[in-house]
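Coming up: chain A.
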Amino acid sequence: MHKWFSLIQLFVVCGLVMGCGSSPESDTSDGASATSTNAGITIALLPKLKGISYFTSCAEGAKQAADELDNVELIYNGPTTASADKQAQMIDKWRLQGVDVIAVAANDPAVVSESLRKAQDAGITVITWDADAQAADRSFFVNQATAAAIGGGMVDVMANDLGGLDAAGDVAIISATATAANQNEWMQHMKTKLQSYPNLKLVATKFPGEDQNAAFQDSQDLIKKFPNLKGIFGISSVSFPGAAEAVKQAEKTGEILVTGLSTPKDMQPYVKGGEVKTVVLWNTLDLGYLTVYAAAAIRSGTLKPGATEFTAGRLGKKQISGDQILLGDVLLFTKDNIDQFDF
Partner candidate 1 sequence: MSDMSDPMITIENLSRSYGGVQALSQISLDILPGEVHGLCGENGAGKSTLIKCLTGVVPPNTGTITVEGKPLSSGDIHAAEEAGIAVIYQESTAFLDLDLVDNLFVGREIQKFGLLDRRAMETQAQAVMRRLDLTLDLHTPLQEFSIAERQMVEMARACLRDCKLLIMDEPTASLSARETKTLLGLANQLREAGVSVLYISHRLEEIFQLCDRVTVLRDGKLVCTTSIDQLDRNQLIGQMVGREVNSLTRCEEREGQNNEVRAKIIGLSSHGQFSEVSFEVQVGEILGIGGLVGAGRSEVARAIFGADRYDEGEIQIDGISLKKGSIRAAMDAGIAMVPEDRQHQGLILPMTVSENLSLAILSEIMKHCLLNDGTENERVKQLIQHLAIKAASTKMEAASLSGGNQQKVVLGKWLAIKPRFLILDEPTRGVDVGAKAEIHRLIRELTAAGMATLIVTSDLPELLALSDRIQVMCEGRIAGEIDGASATEEQVMRLAFPRGEEQPI
Partner candidate 2 sequence: MKFRREGSLLVLVVLLSLLAMLFDSSFVPDNALDILINGIPTMIIACGVMLVIVTGEIDISVGSLLGLLAAMLGLLSSTVSPGLSVHPYLAILIVLTVGTLIGLGTGCLVVFGKVPSIIATLGLLIALDGVQDWLMGGGDIKHFPQQLRNLGTGTRIPVNLIIAVLVVIGTGLLCRKMAMGRRIYAVGSNPSAARVAGISEAKIKLFVFALTGLLTALAAILWVAKLGNVSTSTGAGLELKVVTCVVVGGVAIRGGRGHLLGVVLAVILITMIRTVLNFMDLGSEAVKWQRAIEGVMILVAVTSDHFTQQQQTGGSA
């Protein structure tokens, strides 16, 4: 008997240590327990996944906003891989913990739908940002760009860098897994857009998954297989740097252009190096900032359905079109301006 008790004691001690360890954590914005606040608005911000610069910079912007709005407490947590299922689990927990607003960048509208609906039923304000869910499952979408704009934008940028309407040559797409919902949607729009550039031919689409080495290998193989390859779209956070690095190492810098979605900080070496001419993105800091402002405004009732604009702190007035709050212009980062952005 004695031995078991000693083990149980050990675990009690561990438990207590864990408990004590929590207090410093709760000071930070992303470690707070939601339930302790009564006053103010608790906003839970859910990215598609944690651990990539894109969402980390969004979270930074969100934190700035939360600091400015002194009645807002911000929770930032997300899955470690782009898993819609894990997102749904988190939404469920937040509902049970009784947060005021849940702001979701949905990995997959279908998978999170049920959880979002339940959250709304429980009186929680649900908005989406970055990637929309089904329209009925949320009140507003903080729209930095639609899937069509993102997909089309990448093609336009590529075509523009390759010589505008006359752009000619082979292009290829390196995606994530074959089932990644966002990427699949973007690809749909990319293919549509590519039709306006008759001389650009999409020769291959690859699905290296979340594997950096595989993304590199796929790009490397495509470069060799298609001598006329002029452009690669790296449309995930893993495949974009993988493709750029492959071009660099194949010594095709300047001959083959890479583009995709990325934060300027992440792609700065490749933009400087010339593998990437233009990166499409919006100001992610502002996206997080706007999302939190919108969330607070919707919750406190100052922003109601039907409004056409609202004021978001340092961003000033922002347009609202239907149920979509528009962030504004897409940014194009090039060699010349990339150093000016710090995110």
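Operating definition for what follows: contacts are C-beta pairs under 8 Å (C-beta built on N, C-alpha and C of every residue); 3 or more make two chains touch, one makes a residue touch a chain; residues count from 1.
If you want to know what made the cut, all candidates are chains of the complex that A comes from, given by their letters.
The shown structure was predicted, so the numbers you read here are calculated from the model rather than taken from an experiment.
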Every option in 1 or 2 belongs to the complex, but the one touching chain A is number 2
Chain A contacts candidate 2 in the complex at 50-53, 55-57, 59, 80-81, 178, 204-207, 209-214, 216-218, 220-222, 224-225, 237-238, 241-242, 245, 248-249, 263, 265-266, 268-269
